[in-house]
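Here the complex is missing one protein chain, while the rest keep their positions.
Coming up: chain A.
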């Protein structure tokens, strides 16, 4: 059976869509939160550990320590969650062809462009995403059974034509 290996950007980290749509749907054995704030906050850690379905291993690490921690799960199936495009970009050298990269949920803030109903990006994030797209396959979708949002127009957006 195919092992699903997913890196996802989701600023809500583990929540309903992630549990029902990704962890349970692909029957994943491992999930990971790569986030300095959550790592440093025992209450947030306790909350996220309590909501993961039974039997799913959860790994919480800082961005800096993730490269080492990733060795524990990299040969298995996994969903690794990043809060931002910047965090994903920092860990980009860990992405190989077996990993599906998914942009799922990034909330609206001033100066952001709406990409989908759940993804809002500013120009600096779009630039990073364009760079990542040159090396990797990236989809924008909140749930696995949805069609990915087409991001061909990003270059036009960067030129100020959208």
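Just so we're on the same page, contacts are C-beta pairs under 8 Å (C-beta built on N, C-alpha and C of every residue); 3 or more make two chains touch, one makes a residue touch a chain; residues count from 1.
Convention: contacts and distances are computed from a predicted model.
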Per UniProt record, name of the chain withheld from view ["Aldehyde dehydrogenase", "Protein ImuB", "PTS galactitol transporter subunit IIBC" or "NADH-quinone oxidoreductase subunit D"] | "PTS galactitol transporter subunit IIBC"
Given A:12, A:92 or A:127, the one touching the chain that is not displayed = A:12
Taking the full complex into account, what residues of chain A touch the chain not shown?
-> 11-12, 14-16, 19, 43-44, 47-48, 50-51, 105, 107-109, 114, 117-118, 120
